[in-house]
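This is the structure I have questions about; it appears just below.
Of the protein chains in this complex, one is absent; all others appear in place.
Here is chain A:
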Amino acid sequence: MDVRLIEQTCKQTPLYDVCVSILKSDSRSSKADVTGLALIMVDVLKAKATGTTNYIKTLLRGNLKGDVRRGLSSCADLYNTVLEADIPVAIEALQKGDPKFAEQAANDAGIEARSCESSFSGHSPLTESNKSVQDVSSVAAAIVR
């Protein structure tokens, strides 16, 4: 594992600790160049978005107040966009060598997570998940840059 590459790359992101802890604990980063590290971060983003989507589905099965249900439905749409648009675009752009679209896609994922958080007028049941997704997306966007 090229720890120095990980540290140098993560220094250029807004959340050094988040970045380093994700990359150091992922065995794929041992063989990765910077593009590879970006792809790992996008994959982690995908996993978190998938996890949040599943959690939203679970919550929606429960007995909920109207405004919470509406917020969760809005979030379901937003996370759908992350998984269906942002992640594939980021992966394709990184693999094919036009990274600016990957940066845009990673930023968009963070925006969607933030929009989700704003969908709740009262308490949000997704604050931790949304923050986690936003953090990883800002790190991913910075690595791509």
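A few notes on this one:
As a working rule, a contact is a pair of C-beta atoms (placed from the backbone, for glycine too) under 8 Å apart; a residue touches a chain by one contact, two chains touch by 3 or more; residues count from 1.
Please note the rule applied: contacts and distances are computed from a predicted model.
Comparing "Sorting nexin 4", "Transmembrane p24 trafficking protein 4", "Small ribosomal subunit protein mS23" or "beta-fructofuranosidase" against the UniProt entry of the hidden chain yields the protein name "beta-fructofuranosidase". Taking the complete complex into account, A:Ile40 is the one of A:Leu23, A:Ile40 or A:Val133 that touches the chain left out.
Where chain A meets the omitted chain, the residues involved are 28, 36, 39-40, 43, 50, 53, 67, 70, 73-74, 76-78, 80-81, 83-89, 91-93, 95-101, 103-105, 107-108, 111-112, 114-119, 141, 145.
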